[in-house]
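The following block contains the structure, expressed as structure tokens.
Missing here: one protein chain of the complex. Every other protein chain is in place.
Going in written order, the chains are labelled A, B, C and D, and every chain counts its residues from 1.
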Amino acid sequence: MYAQAFFVAVFGLAAIGFGVVVFRTSSMVRSALALLFSQTAVGCMFLAMQTEFLGVLQIMMMATEMSIMAIFMVMFMMDPGGLGGMDMSHQKRFSIGAGVSAAVVAIAVALLSDWGPAAEQVADAEAQTRELGMELLGRSMMIFETAGITILTAMIAATAVAIPVKNLASKDDKEASE
Amino acid sequence: MLPLVSLTLFLPLVGAVLILCLPKPTARTVHGIAIVSAALTLVGALAMWLQGVSGDGFSQVEELEWMPAIGAAYRVGVDGISLPLVLLSAVLFLVSFIYTSSLRDRPRAYVALILLLETTAIGTFTALDGILFYVFFEVSLVSMYFMIAGWGHEDRQRAALMFFIYTLLGSLPLLLAILGLYLGSPDPTFDMRAWIANPPLEGAAAMWALIAMLITFAVKIPAIPLHTWLPAAHVQAPTVGSVILAGIMLKFGTYGLVRFALQMTPEAFREAGIVVLVFGVVSAIYGAFAALAQTDLKRLVAYTSVNHMGYVIVGVSAAALTLDPAVRATALDGAVLQMFSHGLVTGALFFLVGMIQERAHTREMGEFGGLLKTVPLLGWSFVLAAFASLGLPGLAHFPAEFQIFLATLGTTPIAVVVILGIAIIAGTFLKALRETFLGEPRDRWNKMPDLSPREILAVAPLLVLTVATGVAPSWVLDVIHRTTSALVL
Amino acid sequence: MNAVLLPILPPLIAALAALILRRGGAALALAGVALSLAGSLWLLAGVVDGQAQPLILPGLPDMPLRLVAGPMTALLSVAVATVGTFVLIYAVGYMKRESGQARFYAVMSLFLATMQALVLAGDWILLLAAWELIGLCSYLLIGFWFQRPEAANAASRAFLYTRSADLGLYVAVFMLIGSAGTSEIAASLDAGVSASTAAGLLLLLAAMGKSAQVPLQDWLMRAMAGPTPVSALLHSATLVAAGAILLIRSAPLLTPEALFAVGLVGGITTVAAGVIALAERDLKRLLAASTASQYGLMLIAVGAGVPLAALLHLLAHAAIKSSLFLAAGDFQHAREGTGFDQLKGVGRARPWAFAGFALAALALAGIPPLSGFFSKDAVIAAALSAPGAVWLVPLALAGTLLTGAYMARALRLLWRGSGDTRPVAGTGWMRAGIWGLAIPAAGLGLAFGPLETMLDLPAPETAGMGAILSGLVAALGGLALGWLVPVKRLLGPAHQWAESGLVVAGGLTACIGRPAMAVARRCDRLEDHLYAAALGVGHAAVNLARGGERLEQRLYLAVLGVGRANLAVGRWVRGGDERGIDGLIFALVAGVRALGARARTLQSGLIHHSLAISAVATAVLLAILFSASLSF
Amino acid sequence: MGRDLALIIPEIAVLLTAVGALIAEMLRRPRISLIIAVIGLVVGTGLTLRLLGTDTTVFGGSFRIDTLSIWAKLILLPATVLAMLLARVDVRGSAREGTVYSLLIFSTLGALVLAGAGDTMFLVLGTLLTGLATFALVAYPDTDPATEAAMKFFVFASVTTAIMIFGLSYWFGASGSTLIADLPAMDTMPLAVILGFVAVVVGLGYKASLVPFHFWAPDAYEGAPLSIAAYLSVVPKIGALFALTQVVRDLPPETGWAAVMAGLAVLSMTYGYLAALVQDNIVRLLAYSSIAQSGYFLLGILAVGSSELALPSIILFAAAYAAMNLGAFAAAATTGRTLSDFEGLGRTRPLMGIAMVIFLLSLVGIPPLAGFVGKFMLFGAAIDAQFTWLAVVAIVNSVLSLAVYLRIIVPMYRAGESASAATDPWHGIVVITAFAATLIIGLAAQLFIV
């Protein structure tokens, strides 16, 4: 029990620390890397909370995602190396306030609510995976399928936006010139 | 059995659709169709008249399911209060079409709008369903807006907008009241008969509903101080617009006052009756004084409407205040007959003013003089209408005003000061007659033509009915009285 | 067909026929009135013994119209028809050269018909209706020559005066119907309860208007702008008589207080109008003033509680005054005017007319055995018997004296001077009319006895020699004074005032008419101000909105903005009149638009601003909900 | 399971249609893509009719087949067809024309999922599905304004969705279930419920463009092609509002959600019309007007549970709103994007003028048009739920709205030559259909009240 608490706390601190770093470097690549570490730490938290399937999934997915992100950084930043000290933020003070209050509200709700007795034991990883599979293809089948459709849509949409459109009706040329 | 009420109600609409569907009709065809459908409507109204009313509740009721889930239906029917107004509408619209048959400026849309207006007018008077009533009540507004905006005089856009916003703003409270009545009924329904039989609201709710209705109807009537749209709208409206506006659309307000305020929230009306009465008295006297000061003939006639409608308010509130059924019947007889008479008389007056304006392109009384010599027919018609308007016996307003005053004296003696209004109105019209029609004829107007056959056809029926109503009011009053005497509040 | 309709319908039909046919008006009107006369005589014959059944016509719900022929109403009907017949005969000659004959005869016939309806009315509503309609007819007749501004004004004035006074009748009728529960006159009378003093005073007001009693006498003098037959009819048996008839018929209803008021008004009028008549410089106006004075006498009789005397005087006066007017019309045609300067000596040139005039004048003065003697005698006797005799008798005697004086003055004027004249067309018709009425004017007194028995009304108790003698002395004295003493000396310092019609404080026009117009103009200006005020409100809103905008920029500018807003409101209120057409609504729309412009500045287009606002809103939402739930 | 599948046949049909349209596009047959899309949606509508009157759930309560979701299909599928026909004019001949059609259908599918959501996950996925497709549609013209619009839209969407998901995580913690129907069980933890509820309001409120989560809407509408703006203002919005209805249905009243709805309603109506009042760009004007109209929906939503009228009024107004708003956008598409383009429209093209007037008057709520009946019922529902003051505010706002719409109507009948942008027969068809629907819904409102 205490071991669990320890690990959760450590990984949690890591996730938070790297999360802070994301917005404190002046290089996007570093931000992406920090985000990757943060997300990995979250994955580790999952593992520490005996949710192995999700933990592994999280770590794997984030690794991929963040590498893509890093590539994009290079594409869209004038300053891929992050050498200049330019500030990429605005309304900082308000944002800090908003972030702190959001966290405070969430913490307050977490602390003030009576969550009831905690479960001592959970099923082992194998059983969990089986149960999750049952859930996936049983009650949540439609959700699962919808998620699938959403992925399909995202693919189409992403391609549709990313590839330039030619010879659109003349009307939009007018708009472009406005 | 033919569904007479519905036939009468939708005949004009059929005419309008026909006119809009015809590909490029000539002006003659358009006016022809309009006159024929209005004439058929009049036939329908007369048939309804012959069927008469039973006195107990509504007669000739026609009902069709519409939205049974919420208790709304297509329900129409008449009683002694609405039947005269239906007849009035049919007559006024027919003569309006006759009058307007010389119009060549976009006649198709114009005539279609008026036909639509006729359906909504008759619909407002015959609807027995809260929603249906509101629908007709509002649609009339739209057609009138376009009539004024499209065919009015110099400053028409502004006047039309003023009219539209004012009356729409005014009518929204009615919507709330209707909803209140609906939700207050034990078995939610929009059936106005049920609301009348068992007024659904009581206490503060009823009072709020009443206040909402009073706002709506006060704008429409119009009562002081919500009347400021009226002179502007009248001055800018085309002649037929004025005729219909004053002759029929003002009655929406007074009719609603009786049908809704009095019949559906009787207790609250009794409590607030004295306030309403004061408004009526002030309206009547203020309207009379304002009319007296006018130099523009059309504005003058418009303000006399404020006066005459003030009497109706007085009559209705007297009916609400009294506990004696006989006095109440007298008050309501007078109020309803006053609506009918005002339609005839003011319709005729607006026609005549319109004819003068068409000839002279001015409405300033000071610029005329001695017209009785130049255009005797027009002049004498105006004299007759003016005397009718100032309440001379033998003409339409007398029996109505007499009963209103009689009932008022029997209920709230002090309110009979409102009778001063008839002396002021007399002064108003005498002044107008003297400046416009009497005195030395002016050379400027020597060439002015007298009434054409078309114009005679437009005005004569109104004048004949004015005299008929004045000499033998019983042909109308019998119908009205049958309902008002059986009225239970 | 009930006989009661006989006097009414023929003139009515004649009126309609004349309007529709537009020719032969005279013949139609004569036929109508003749039939009416026959009908009324028939009625009179029918009611000598017993009460006729009322005729019930449809009217208002529960309040049918009733016509009833009783002894008094039938008698009055005969009087109206008789006067009408001879006036119309006269008019044939008088109107020979006028245009608009159809209109004239139609309205005259209508006038007679409505008057018949008035006298025969069996319920208050019909009475009121006829009462108002004769007002209309007199408007149309006085304004017959509507192109003349003075005729147009006189007609309007006559109608407005009488109509305003009619409000009294309206309210009185409402009170009577209210107290009796029915509109039937007989029922009101039978109920035995007298109407309240208020109702009585209101009736008096109505009668004062119609009978031109002080202070409402002004219109009658001006009404002379109409054709003379109209004046004759108006003054003798129709419009002016209606007032007296109303009081005579409702006399049983009046309380002592109301009766006293009636008598007092009559007394004052008879003297005042007599003085005015004495000072007049126009024959027709003199006669008009005299009419008011004579009706004052009748009111004295009513006030004294002896309506019979009033009725008798009314009948006598009807014949006398109509013949006087008809004769005056004859002179008018001869000299093209009725001013005293024009009429000098006309009597010598028109002897027939003058003879009729003189006969009637003497009758009016009260010289025995002419009719006026008897009726005036009855009035004085009534005054003597009245509770307020101290007041009424001197006034009645003064009135008699004045009557003699002004009649003598008129006679003297007509007789003295050169007799040239121009030929007059239609003299024969006119002569017939004059004499047809002068004869009854002279001899009607002989019929008073039988009439009294037929009417069965209480007669004055002390019809002794005192009344006869004092009346006779006053009449003769008056005649002598009028003939011998110039009017200026007679009236002394009051002459000028009397000549202007005894106008007090600028007259009724100044007391009521002008204030009414002032109120009307005030209302009209209020209308403008309503717009302007609305405008002010709207623009104040606009300025406030603008002020708010500045507030956001800088605080001190906002202070300035409020100041400017105030200034602007001030400017708007001042300039409101010329921009008055702009209504509340437009101004409000403008104000709301300014608010909208403020609203759009939220939409900066920068997404982080938007997100920030959304975040704040979310926080607010959370805060509200949390605090609400925690306080549970 | 078979029963469950049978009940979601319309959704499956829509999905197949989208895929079909996509396949046709791959074969470079955009016309066929359009035809498939239209036929598929019509078939989907037809299949739905069979379900009318059903009230059940499928897949363990995660998806609801009830009045709301059935009517959502009946309203949104035809609306999508109309939007698609409008879009046809905008994108004809361009590359990947068919993609637009299939994205439209996918987005609609998302709205349908939202409207039937019985599970909080569907709230997330539905928002995402509609969102993803519409980002692409907004950015489709590939111009500066279009991409700017898409970018703002995207940022707003992702942030609000994240907030919603975070809040929903607390709902799961509190109830131990992701089903909305299990929400009443957690009244022991009011704070968590409130947090989750506010998060849902943020997430769905953005989609329904309720003030103060509306900021993206005017910009996105302006930057996007007009047809897409028309689509955005109708389909995703109605989906989100229906989802909100599904959520509050099961929410314990102690959370005070009704008051929140009332507050948002006031804000949306007032702010929407105020801002619309100063717009000269017709698209932005209509955007703000649609923000205000969302506020009216809330009148019905807050009465859910306390008034019988609530559900019918929401459905009826949704149908009316879809018809009149699509009509107004279509009419604007034939005329131009600024107010001055409308000058003289009523004189030069009287029929189009009449149609536009009808749409706008219906938006105001003039009887007997569709908008009137809808608003009337909404007011009734609000009054029935003891929110009379709100009905009064709504009515005052209707007056404000009159000023907004008269700004378009008045110049239409002034003298002037209206600009006539490319008028296409498709526009005509859409306008006529919407016109007929606006009239018919007003007169045959009974059909919508179940």
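Note that a residue touches a chain if its C-beta (ideal position, glycine included) is under 8 Å from a C-beta of that chain, and two chains touch if they have at least 3 such contacts.
Basically, contacts and distances are computed from a predicted model.
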item: UniProt protein name of the chain not shown, from "Molybdopterin synthase catalytic subunit", "Alpha-ketoacid dehydrogenase subunit beta", "Thiamin diphosphate-binding fold" or "NADH-quinone oxidoreductase subunit K"; value: "NADH-quinone oxidoreductase subunit K"
item: Touch partners, limited to displayed chains, of the chain removed from view; value: A, C, D
item: Contact with the hidden chain (one of D:Thr57, D:Gln279, D:Asn325 or D:Thr438); value: D:Gln279
item: Sole residue of D:Ile8, D:Ala21 or D:Leu132 that reaches the chain not shown, by the stated touch rule; value: D:Leu132
item: Residues from chain D at the interface with the omitted partner, ascending; value: 119-121, 124-125, 128, 132, 135-136, 139, 142-152, 154-155, 158-159, 161-163, 165-166, 168-170, 172-173, 176-179, 218-219, 222-223, 279, 284
item: Absent chain, residues of chain A that touch it; value: 1, 4-5, 8-9, 12-13, 15-16, 19-20, 22-23, 28, 31-32, 35, 38-39, 42, 45-46, 49-51, 53-54, 57-58, 61, 65, 68-69, 72-73, 75-77, 88-92, 94-96, 98-104, 106-107, 110-111, 114-119, 121-123, 128, 131-132, 134-136, 139-140, 143-144, 147, 150-151, 154-155, 157-162, 164
item: Contact set of chain C toward the excluded chain (per top definition); value: 600, 603-608, 611-612, 615
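Methods note: only the chains that are shown with their structure count from here on.
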item: Between C-D and B-C, the pair with more C-beta contacts; value: B-C
item: Interchain centroid distance [CA atoms averaged], chain A/chain B, Å; value: 70
item: Geometric centre distance via CA averages, chain D-chain B, whole Å; value: 43
item: Two or more partner chains touched - positions in chain A; value: 105
item: Interface hub residues of chain C, defined as touching at least two other chains; value: 622
item: Chain B partner contacts - residues on chain D that touch it in the complex; value: 309, 312, 350, 361, 366-368, 372-373, 376-377, 379-380, 383-384, 388, 391-392, 395-396, 398-399, 402-403, 406, 410, 413-414, 445-446, 449-450
item: Parts of chain C lying in touch with chain D, wherever the complex brings them together; value: 589, 592-593, 595-597, 599-600, 603, 605, 607, 610-611, 613-614, 617-618, 621-622, 624-626, 628-629, 632
item: Chain A partner contacts - residues on chain C that touch it in the complex; value: 608-609, 612, 615, 619, 622
